[in-house]
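Only one protein chain is missing from this complex, and each of the others stays in its spot.
Note that the chains are named A, B and C in the order they appear, and that numbering of residues resets to 1 at the start of each chain.
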Amino acid sequence: MKRFKTTKGLIGIVLLTLIALIAIVGPMVIPPDAATKMDMLARRSPPTWTHLLGTDQLGRDMLYRVILGARTSLEIAVSAVVMSVVLGLPLGLVSGYFGGWVDNVLMRLVDTLLAFPALLLALSISAVLGPNVQNTIIAIGVAFTPYLARIIRGEALKVAQMPYVEAARASGTTDGMIMMRHVLPNIMPAVIVQATISLAFAILAEAGLSFLGLGTQPPAASWGLMIQASRDQLDVAPWTALVPGAAVALTVLGLNMFGDVLRDILDPKSK
Amino acid sequence: MTYVLNRLLSVILTLFLITLVTFAVTNILPGDVAMMIMGTQSNPEALEGLRQSLGLNDPLIMQYGNWVGGLLTGDWGTSLIFKKPIAELLAQKAVASAIIVVMSMTIALTLAVPLGVWAAVHRDRWQDTVSSSTSLLGVSLPDFFWGIVMILVFARWLGWFPSSGIVEPSEDFLGSLRYAFLPSLALGLGLMAHLTRMTRSTMTGILGQEFIRVARAKGLTERTVVWRYALANAIGPVITIAGLQIGYLFGSIIVMESLFGYTGMGWLTYQALLNRDLPLIQATVFVIAAVVMITNLLVDLLYVLIDPRVKLG
Amino acid sequence: MKDIVSVDHLRVEFATDSGPVVGVEDVSFTIAPGETVCVVGESGSGKSVTSLSLMRLVEFGGGTIAAGALRFRRTDGTELDVAAASPAVMGEVRGNEIGMIFQEPMTALNPVFTIERQLTDGLMLHKNLSQAQASARALELLRSVRIPEPERRLKQYPHELSGGMRQRVVIAMAMACEPKLLIADEPTTALDVTIQAEILALINRLKRENGMAVLFITHDMAVVAQMADRVVVMYRGKIVETGTVEHIFTAPKEDYTKALLAAVPKLGEMKGKPAPERMRLIGDEAARAARIVPVARKKEVLLDVRHLTTRFPVKGGILRRTTAQVHAVEDVSFTLNVGETLALVGESGCGKSSCGRSILRLVQPTSGEVWIGGRDIGALNHHDLRRARADMQMVFQDPFASLNPYRRLKDQVAEPIVNFGLASGAALKERVEELFDRVHLPRAFMNRFPHELSGGQRQRVAIARALAVNPKLIVADEAVSALDVSVQAQVLNLMMELQEDLGLSYLFISHDMAVVERIAHQVGVMYLGRIVEIGPRAAIFESPAHSYTRQLLSAVPIADPSKRRFADDLAFKPIKSPIFPLGHQPAPSVYTEVAPGHFVLKD
Partner (left out) sequence: MKRREFLLNSTAVMGGSILMGTFAGPALAQETPVSGGTLIWGHSETTQNLDMHQTGTASSGRVLQNIHSSIVTVDKDLNVIPGLAESFEVAPDGLTYTFKLRPNVKFHNGATMTSADVKYSFERCKDPATGAVNFEVFNNVAAIETPDDLTVVIKMSAVNAPFLSRLAENGAGVVMPVDSGPTQGTNPMGAGPFKFVSYEVGTVVKMARFDDYWEGPAYLDAVEAREITEPTTRLTGLRTGELHMINDIPLDRVGELEADATLQVKKWFPLNFDFINMNHTYEPFQNSKVRIAFDMIIDKEALMQGALWGQGATTASPSFPTSASYNKDLVQRKQDIEGAKALLAEAGYPEGSLNIVFKATTNYPYHIETAQILVEWFKMAGVNLTIEQLTWADWLSQCWVDKDYQMTMMNFFTLWEPDFLYYSVWNSEGAFNYRAVKDPKIDELTKQARITVDDVARADIYKQVQQQIFDEAHDVLLWFRNGTIGAQTKVMGLDTVVHPNGSNLNFHKVWLSA
C-alpha cells in the first residue's frame, strides 16, 4: 500500500521537475522568436516532422509555444495562488482561531466575495487596471481568496480546539504566538495541498480570462491563451487544444500526485 | 425553525452587502450602455441625449436607492438593451438555467459517487489511480473544450442531440430536456472531478470507522456494508459539497450557455456585463447570489433529513 | 476435539513500505464451550489482531493470515478452518455463529440508521426472518439486555442513546443470532466505572444463560480478575503465559506477567496506610519505587477555591441567544495544601475537568474565587493572568494531542520559559536539559518530534513543559488515563517523586479510583458539578458517607479473582442532566462534617 504511494509520488515529482525544467530552461535554449514565428504556408498543420506538435492558425509551432507557454502559465498560476494564500491565510487563521463575532464578520465578507461573480470581477479589473499579466494574477488571486480563506478557517477552527493549543495558552503563550507557532504549522499541510489543487484551476482560469481580453497578451504564449485560441478551430485542428490541454493535464496530474507526497514530507512523522 | 430564520437573516445581510459591492463595481466600470447602443455611431451630443433618456445621469445614491427600493417592491426595472422588463427576462431565463443546473448536478453525482466509492474501496490500488486520473482529466481542460467535444460527438457525428438552442419546458418538456442535455453533460463532467475526490475521501474515512467493522462482524455482505452502511453516511457530506459547487456552477454556465446558444441566466448575465446594462447586471448578480445562498441553506436543511444527528437548534 | 475454538500457531502479517511486518506470531490457545478466556496485554501486544483474525476481519485492516489454523466448531458440529474459509462461508459464520462487540460504543453503531434497522438486518440475513419477526426478536433482545423503554429505543437513532445504552445495543446485536462464541474486544474501556460494572455483569449473565463461550480482550488486569476462567497474556505479538485465572494471579511464572500484575493498583490495598505510596514496579526502578512518600510537611494552603461556579451557555434562537445553561461546576469549594495532592474523582460529565480548567481560567468561571498564593486568579486582568500562569500549569490527558506535532520537543518545553522571559540562549538550553533530566528522558530526545516518542515518554515531556516555569500547582487532568498500566505506574511515580523533591501541589483529576487511592492525600468526589464528599483519602475510601461515593466504590473492579463482584445484573442510578433553563437558581452546597476534615454534601 505504502510502496504504491511512493511510486505515485515519484512519478509526480519527476513530472513536476520535468515541467519546471522546461519552463526554466526552455526559454534559454530555443530561439527567441521561435514561438511567434509564423509560417503562412503551414497554418493549422497537423503534427509533421517539421512541426512535431503541429501549428496553430497563424502557422506558429505548437511545440515551441507550449514550451514557452509553460513559463508564463506557471508564473501566473503560482503568483496568483501565492497571492490568494497571502490574503486568505490571515483572514482564515484569525477567523478560525478567534471564532465568535470576528469569525462572523469575516465570514460574511467571504460569503459576499464568494457570491460575487468572478466574471464581473475580471471585467472590472481588466477595464480599470488594464489587460496584462500582473492584473491577470490579481484577478485570479482575488477570486481564489475567499475559497482559500474558507478552507483555512475550517482547519484553524479544528486546530484551535486541540489540547496543545490549550496547553500553550495555559503556559502563558499569547494569542499571536499561538497562531504563529501552533496553529499555522498545523494547518500548513492542508493549505499547501489546497494550494497545489488551486494551481491547476489557476492555469485554466487564465484561459477563461483570455476570452475577455485579460490574461497573457498575444503573441506571447501561455497554455491558457493557447487553449482559448483553439476554441474556434477544435473541429478542424484538434491538436491546438490537445497540446496545451495535455500540458495542463500532466501538470495537474503531477501536482496531485506530488500533493499527496508533500503532505507526507511536511508531516514530521515521516522525518 | 429559528435556525432557518437565523440563516435567512445572514443570507439577507450578505445579499445586502452584495447589492452594495455590485453597485459600486458596476459604476466603476468605464463606459456605459448608451455608448454600447450607439457604438461607433456615437458622438458626444448623441450620447448625452441617449443617457438622459435612459436615466443614466441621476445621482448615484438615487440610482442605488431606486434599485434597492425596486428590488423590495418587486419593480426590477427594464433592461436597457433588450427593452424588456427585467423580472420577465429573469423568470424565463431562470427556468432554463434551473434545468441545466439540476441536470448537470444529477449527472455529476450519478457519475462521481460510484467512481468515488469504487476508489475508496480500492484505496491506493490501480482502481484508485484510474478514478482520480479520470476525474483529473476532466478538470485539465476548460469547460468549453468539453462543450465543443459534446457538440461534435453527439450532435455532428452521432446526431443524437441538437447542437444548440433551447426549448421552453412549458411548450415541450421532453424537448427542453433534450436541448439541455449536452450543456449539462459538459458541465457535469467538470463538476465530477471534485465530487469524486470528496466522495472518495469521505468514504475512506467512513470505511475506517468502527460501525463498519461491526457491520462486517454481523456477517453483512461487503456490498451491503459499502453501499448501504457506509454510503448512507457519506451522502450528507457529499451533498454539502455539491451544494457548495452550485456557486461554481453558476460561473461555468456563463460559458456553457453561450456556447450552446442555451440562453439562460448565465448568458443573460454575460450579455448584461458586456453591454454595461447596469440594471440587468445588478439584477442577475443579485439573483444568482441569492440562489446560491438559498441553495446552500436548503442543502443544510436537507442534511438534517439525511443525518439524524444534526438538529436545528 | 471438544473445544469450540482452537487457535494453532497463528501468524498475521501486515504489508508495509518496508516489507511485511508481523502482527502476531505463534499464537495458540483454545476456548472450551461456555468458557471465558481473557486475552490480556498492553497496546501493541497483538490481542486485537488475534480476535479480528478469528472473524477474518483482520484483512480489512490490511493484514493477512500468513500461517496457522483457526479451527472453529460450527453449530452443526463440523469443524471450520477460519483461515481458509471462503468469504461466503465467513458471511454465514460472522454474526450468526460468532458475535463480536467492540470498544467504542459511540462509534460502533451506524449513526444514520435506527436501532431497529441495525438489530434486524443481521437477523433477516442469517435467520430468514420477516421484518415483523425480526422486529419482535429485536425487542426481545433489547429487553434481555435490560434497556429501559425498549419499544421506544427501536425507533431511535444511536445519538439519542447514552454510551452505556449503546453498548447494550451492541451486545444485543452480537447476541441476536445466539452465537456460540462472543468476542468482546475491550468492551468496557471507554465506559464509566458504574456502566462498566453493569456491562460486565450483563455479559456474565448472558454467557450463563446461553451457555456461550466468551473471548474477552482487555488491557485491564482488574477486569480480567473479575471475568476470566482462563487467561492468555500477550506481549509484542506473542503469548507470554497461559493459565487459569487463579493461577495467573496467584502464581505467575513469567516476569512480564509479574510486572504487569505488580503495576496494577488494587482498590483497598491502601487500607490503613497514612500517606500515598509509590506504585510497585518490577525491575531497576523497584528499589526507588518502594520508598514510602513521607508525610507532608507543615500544612500550608496553596490553593483556596471558594464557591466556584462555571456554567456554559446553550445557544439557540434567531439571535443565538442563550436559552439554557450547562451547570458544569456548581458552588465548589476546597483547599489544597502545599506539597499535597487533591484528587477530584467522578464519572464523565461530573464537571471535574471543567473545575480544573476554571481554576486555571482556561474557561471563564461564572462566579467564585480562586486564590493561589494569596492572589485571586479570577480578579486578574488579561495581562496579569498571563503572568500568574507561571504559578499554575496543566498536564492533559491525551499525550498525543497535547503536544504540537510540528515542533521539536525542546522548543515545546522551552515555550513557557520563553513566554515569561525567564531564560534565553545557553541558559535556556541548560534549563531544558535539566528538565529532561528531571523527568528521566534522555537529552537526545530534545531534538525529536512528538511522534518519535511513546505515550509515556510524551507524557513526561508534557510534565517537563509544566515544570519549566517552576509552578506551585499542577492540574493533572486524567494525566495517566491513556497510558498502559506499567507506563502509568512509572509516570505516577515520577509525579510523586517531583512532588517530594519540589514541593509541588497536584490537583489530580481522575476517574480511576484505584490510582487515586494510591496517590492522593485528599479526595473530592464530584457529581453533577458539585463535590458530594471531600476529605482525607482514608476517610473517603474506608468510610464513604455519601451514597454516590459508595456506589462508585462498589463498581470498581478489583484485580483479585477471589473478590468477584459482577455476577448478577447491576443497575446503578443513571446520572442526571446538568442542563438547566436560564434563571434556574440551584441551592448552595451545604456540607456536614462527618469526621474532622471529612465533609459530605447535604442532599
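Assume a contact is a pair of C-beta atoms (placed from the backbone, for glycine too) under 8 Å apart; a residue touches a chain by one contact, two chains touch by 3 or more.
Everything quoted here is computed from the prediction, not taken from an experiment.
Of the chains on view, those touched by the hidden chain across the whole complex are A, B.
Set against the missing chain, the residues B:37, B:121 or B:136 yield one that touches it, B:37. For the chain missing from the display, the contacting residue among B:68, B:81, B:98 or B:232 is B:81, taking the whole complex into account.
When the full complex is taken into account, the listed residue touching the unshown chain is A:38, out of A:13, A:38, A:78 or A:265.
Among A:20, A:34 or A:127, only A:127 touches the chain that is left out of the view. With the whole complex as reference, residues 33, 36-38, 40, 57-58, 123, 126-127, 130-132, 210-214, 217-219, 231-236 of subunit A touch the missing chain.
Subunit B meets the missing chain through residues 29-31, 35-43, 45-47, 49-50, 52-54, 81-84, 89, 92-93, 148, 151-152, 155-156, 159, 162-166, 168, 258-261, 263, 267-268, 271, 274-276.
Operating definition for what follows: only the chains that are shown with their structure count from here on.
The greatest centre-to-centre distance from subunit B, using averaged C-alpha positions, is reached by C.
Averaging Cα coordinates per chain places subunit B and subunit C 49 Å apart. Chain centres here are Cα means. That of subunit A falls 22 Å from that of subunit B. With touch defined as above, subunit B holds no residue shared between interfaces to two or more other chains.
Shown for subunit C are the residues that touch two or more other chains, of which there are none. By the touch criterion given at the top, residues 15-17, 62, 360, 362, 386-387, 389-390, 393-394, 396-398, 401-407, 415-416, 419-420, 449-451, 462, 465-466, 468-469 of subunit C touch subunit A in their complex. Against subunit C, in their complex, subunit A makes its touches with residues 1-3, 6, 162-164, 166-174, 177, 181-182, 185-186, 188, 267-269, 271.
Those residues of subunit A lying in contact with subunit B across their complex are 1, 4-5, 8, 108-109, 111-112, 114-121, 123-124, 127-128, 200-201, 204, 207-208, 211, 227-228, 230-231, 234-235, 241, 245, 248-249, 252-253, 256.
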